[in-house]
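What follows is a set of notes on a single structure, which appears directly below.
Missing here: one protein chain of the complex. Every other protein chain is in place.
And now, chain A:
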Amino acid sequence: MGESMLDDMLTRRRLLQGAAFVGASAFIVGAVTLPAPASAEDTQEAQDAPNAKGVQYGFLVDISKCVDCEKCVAACREANGIQEGQPDRRHIQHFTDSRGQDVTVSTSCMHCAEPSCLRVCPAGAIVKGYAGIVSVNKNDCIGCKYCYEACPYDVPRYTPEGMDKCDCCLGAGVAPGDVPNCVRACIFGALEYGPIEELKAKAPDAVLVAEINNPSCLIRNSISYASRG
């Protein structure tokens, strides 16, 4: 079945749903006061809840090991089918340390414990699922860009399909909790992925990227830490 036909059916179904809603009286009051019917995401989430076990996964980024090879960015683009001209999901930022040396840091979505993007999305297109992964349902995204303004980490990017960001390669077929392609591609060990509490225990010198929204991304400078130790 072609994508356009699917889109047509989706649109027709939505129109019918809408007509039913509008036909029923007091829609707005009902929407506010009554519990919302279970969505496909809710059902899926409930089914997979035992697998998630409430464990939040995240990234550990070691800035002393990043050599700016961009293999993580390339692997992400290839695995997720990001087309030419469309924005990266993973970004490498450059900084200069006190000795004038270039330091690079590779980050993507922080998969926050309390994601602002999810809270402000008017269409409910952003979900937090198993392994704490925050992902976008592009069929629901209207592209209002409110999530960009809400994200303290400057993460959401936009394509003609809607908001686009890291989903830990869920869309590329990587199971929740399995290692995403960017981490697999990092041959220098600058990126690690796993349960965030395990990563914290493994790297006690690592710090959260910031406090806001309790992000699932730790940053460390292992060489500096080792030399201090």
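Please note the rule applied: contacts are C-beta pairs under 8 Å (C-beta built on N, C-alpha and C of every residue); 3 or more make two chains touch, one makes a residue touch a chain; residues count from 1.
As a working rule, contacts and distances are computed from a predicted model.
The chain not displayed here is annotated in its UniProt record as "Polysulfide reductase", chosen from "GHMP kinase", "L-lactate dehydrogenase complex protein LldF", "TAT leader-containing periplasmic protein" or "Polysulfide reductase".
In the full complex, the hidden chain is touched by chain A at residues 11, 14-15, 17-18, 21-22, 27-28, 31-32, 36, 63, 93, 95, 97-98, 103, 105, 107, 116, 119-124, 140-146, 148-154, 158, 160-162, 207-210, 212, 219-221, 224.
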